[in-house]
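As you look at this complex, bear in mind that one protein chain is not there, while each of the others sits in place.
Each chain gets a letter, A and B, in the order it is written, and its residues are counted from 1.
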Amino acid sequence: MNDELLNILGSVVLNATPLVIASLGETITERAGVVNLSLDGSIVLSAMLGFVAAYSVSQSGAGSEISLILGVLAAMLAGAIVALIVAIGGIALRRDQVAVGFVLTLLAAGLAQFLGQNFTRIPGPTVPYAPISLLSDIPILGPIFFRHNIFVYFSYVLIFVTWFWLFRSRRGLALRAVGERPEAAFARGVDVNRQRYVYTALGGALVGLAGAAYSLSIKPGWATPPVMRGDGWIALAIVIFGGWHPFRVVLGAYLFASLRALSTVIQRTPEISISPVLLNLLPWVLMIATLVMVSSGGVERLLRLLPRPIQKMTRNVLRSDPPAALGTRFEAK
Amino acid sequence: MDIELRNIHKWFGSIHANNDITVTLKGGRIIGVLGENGAGKSTLMKILSGFQPADSGEISIDGKPAVYHGPQAAIANGIGMLQQDPLDVPAFSVLENFLFGLSLNRKEARKRLVEISQRFGFDLDPDTPVANLTIAQRQQQEIVRLLALGVKTLILDEPTTGISAEQKQLLFDTLQSLARQHGMTVLLVSHKLEDVIALCDEVIVLRAGKLVGDRQMPATTQQLVRLMFGQEFAPPTRERVPLGEPVLRLDGVLLRDKRLTIDTCTFQVRAGEVVGLAGLDGSGQELLIRACVGLVKPNRGSIVLAGQDMTGKPYRHYLQCGIAFGAAGRLEEGLIAGLTLTEHVALANETDPLIDCDAAREHTANQLALYNVRGRAEDPIEQLSGGNQQRLLMALMPEEPLAMVLEQPTRGLDVDSASWIWQQLLARRASGTAIVFSSADLDELVAYSDRILVFYAGQVYEIDDASTVTIDDLGHLIGGEFEGSGAGRRLA
Partner (left out) sequence: MTKNQTLLNLALTLLPIIASVVISSILILAVGSDPRGVFEKLWEGAFRNSNALAGVLNFWIPLTLASIGLVVTFRAGLWNIGVEGQMMMGAVFASWAARTLVLPTPLLIPIEIAVAMLGGAAWGVLVGLLKTRLGVHEIFGGVALNAIANVFTIYLISGPWQPPEGGSAQATPPFPDYTLLPELSGEFPVSLFALVLTVVAIGAIFLALRGTRWGLELKATGKNPRSALLLGVPTERSALSALIVCGALAGIAGAYRVLFTYDSLRPLASGGIGFLALLVVLLVSMKTLLVPLVAFLVAALFTGSTRLKVALQLDQSLADVLQGTVVLMVLLSNGLRERLALRGRVGEGEPETEFKPIAPVTTEAPTYE
């Protein structure tokens, strides 16, 4: 395999990382039955806060490690707080979760721009490149997966932890039940709304982490308009595309990142003459196409083209019913 | 385990659902809890099993006062309830559902699940998704789970609705064995007297929130009816109506949804005829009903309404051609929470692009009086009781439709409301309307149908003359025992 292709694939993995982390976070939240629609704002806000916190701490003379850690924590806290407002509005105050989430999308983006106005386009600390010894020497896989930084490695761990937590742990049973049939969870002594608060905040913290992955690593620094604007919506769509299953969600994130890489490759290829502007359409067209696929029987119609035995198997793999109690309220009498 | 309830009160708004109930429930017995819909029996059982707190009153177990909050705590006190719609998680496998809330690891849980299932002859595969189970299997799975949690008193809420005769027998055998061999208390909430007579050692009877009777069995149906209603009812009489021309005809229809296929079904309904659709939940009767009104398009075959080919036409076209449809879930499908009664009537009847508010209100007031709906024209619909909502739905339907297609028209209604609905339906039938209805209540099917179609996993069996079939026969038929039944023939 030639080096350029390896480079591109490696950059796909790197660039997909915030999408992976954010969409896994939202997967956890939605599995518990809460829709946090504010992603597009909270990623931006936490990216800004993460950068500003890390920058300010490093300016005060602290070591770069400390400042980065504090930056990441600040970002996660911001994401968790925004998510908690959605949960409080939706659960305790009985508001429409979509409404609260939407308002927060705009508010968080506005806040980021306002509070970050004095920190635009300045260099700050970034998370260091850290290839993993031994693993990074594996041919092909090494350069693609193991010559990155801690955010990327964390995302690998997160994929498996999320899967294990959801489908193999005892608490995962409660988490899924709360999103699927809260009455059944209540009957087994689970405090439904407490679970929802916890997992919404946890999912929000991961969204915040995704923000930090942008501003401290992939697109270092802060700028207006923010470079990651729009990715929150993509992450929300990826959760649907991924059928609320961590592995498929991650696949979706890598798919989107590959597409972006593809469009940069096309731009650099002189033989193909497409307006570079129009290439920006691709992620959005893909977003609609994938949503059409998973809803409205698009998948079903495609499946019918396959031979029968394979049909059934594929259908099981592609099953993607949303959590049955998604976006609903539960109140024990 | 003996349970004593003392002076239990529960209010819902202005309704006194449980009014000063004091009763002792002895261990090792099967006790029937009788009463019509709305008598307060479910409320009392929910209080006992921790799903609702009582407003006042005491519960003591084996002579010691017991105070607990929540179903989990009730189970810790040995009391577990099997809800009418069992509280399982459809997205789980049987094993996961069993494991959830139990302190066992996966391997132990699997062993335990298989062991208890086998003891009672339950057919539960640990790896099947709960969503694929029948209602009877879901009940079995819930019983197994409650037993594994160490429950000593088992409450069952209307467990015989929607299950076949065979499944019912297995359930009754299980309950007998739990009471006789394991010394458990079984509380059977039911409004079906034959079940109570077949199974119970004792009955307690509630009426309008009060305990009105507590007697040892055996007792006759008449005695129990008198306890439940304070009076006796004459069995419904059905007048023969001369049948007219065919109104609705399905010709070689193939229907398919995610779960099942109804292959090549041909049947017709004539003016003035009542056709009942029997079957366990999800056996295909829902699919056929929705095909009859154009909500589901047949994959093959044709649908003809009064001589006009309707195949593939949209639902609204069926409405305009004289079909009236009533779905099972009133507030999910049929009525619109947040709209007033007037708005409903205007929506269903007016066609002018401009709405004359005064005329609409007046028309609504007339309809409400005519259909005996207790409610004001400007009230939002969700404030009406179930019976009033059903009556309003009736008022929204056209006066003399060609055919009425109704899903479970009396589900969840008390006896009065249900018989009122049937009076209305039979009156419209007398003027030539054809009626197709489904029901989970076998008595209702036998009492009102001229003809019955039985559904089992997409197969259809026709009973030509409903007066020749007994409830017991029907119970076997809905369990799929078509072979050897002499009552009718296979349709699809």
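Simple rule for what comes next: a residue touches a chain if its C-beta (ideal position, glycine included) is under 8 Å from a C-beta of that chain, and two chains touch if they have at least 3 such contacts.
The structure displayed is predicted, hence computed values, not measured ones.
Asker: Pick out which of B:Leu154, B:Leu335, B:Leu384 or B:Ile463 touches the chain that's been left out of the picture.
Answerer: B:Leu335
Asker: Specify the residue from the set A:Ala53, A:Val100 or A:Ala201 that touches the hidden chain.
Answerer: A:Val100
Asker: If I consider the whole complex, including the chain that's not displayed, which of A:Leu68, A:Ala87, A:Leu111 or A:Val207 touches that chain?
Answerer: Spelled out, the listed residue whose C-beta touches the missing chain is A:Leu111.
Asker: For the full complex, which residue in A:Ile66, A:Leu281 or A:Leu306 touches the chain that was left out?
Answerer: The missing chain is touched by A:Leu281.
Asker: So which bits of subunit B touch the chain we can't see?
Answerer: Contact residues on subunit B toward the absent chain are 256-258, 290, 295-296, 314-316, 319, 325, 327, 331-339, 343-344, 346-348, 350-355, 357, 380, 396.
Asker: Name, in rising order, the residues on subunit A that touch the hidden chain in the full complex.
Answerer: Residues 35, 37, 85, 88-89, 92-100, 102-104, 106-107, 109-111, 113-115, 117-118, 224, 230, 233, 236-237, 240, 275, 277-278, 280-281, 284-285, 287-288, 291-292, 294-298, 300-301, 320, 322, 326-328 of subunit A touch the chain that is not shown.
Criterion: only the chains that are shown with their structure count from here on.
Asker: Averaged over CA atoms, how far is the centre of subunit A from the centre of subunit B? Could you give it in whole Å?
Answerer: 44
Asker: In their shared complex, at which residues does subunit A touch subunit B?
Answerer: Touching subunit B from subunit A are residues 170, 173-174, 176-177, 180-181, 183-190, 321, 323-324, 332-333.
Asker: So in the complex, the part of subunit B that touches subunit A is made up of which residues?
Answerer: 51-52, 70-73, 87-92, 96, 99-101
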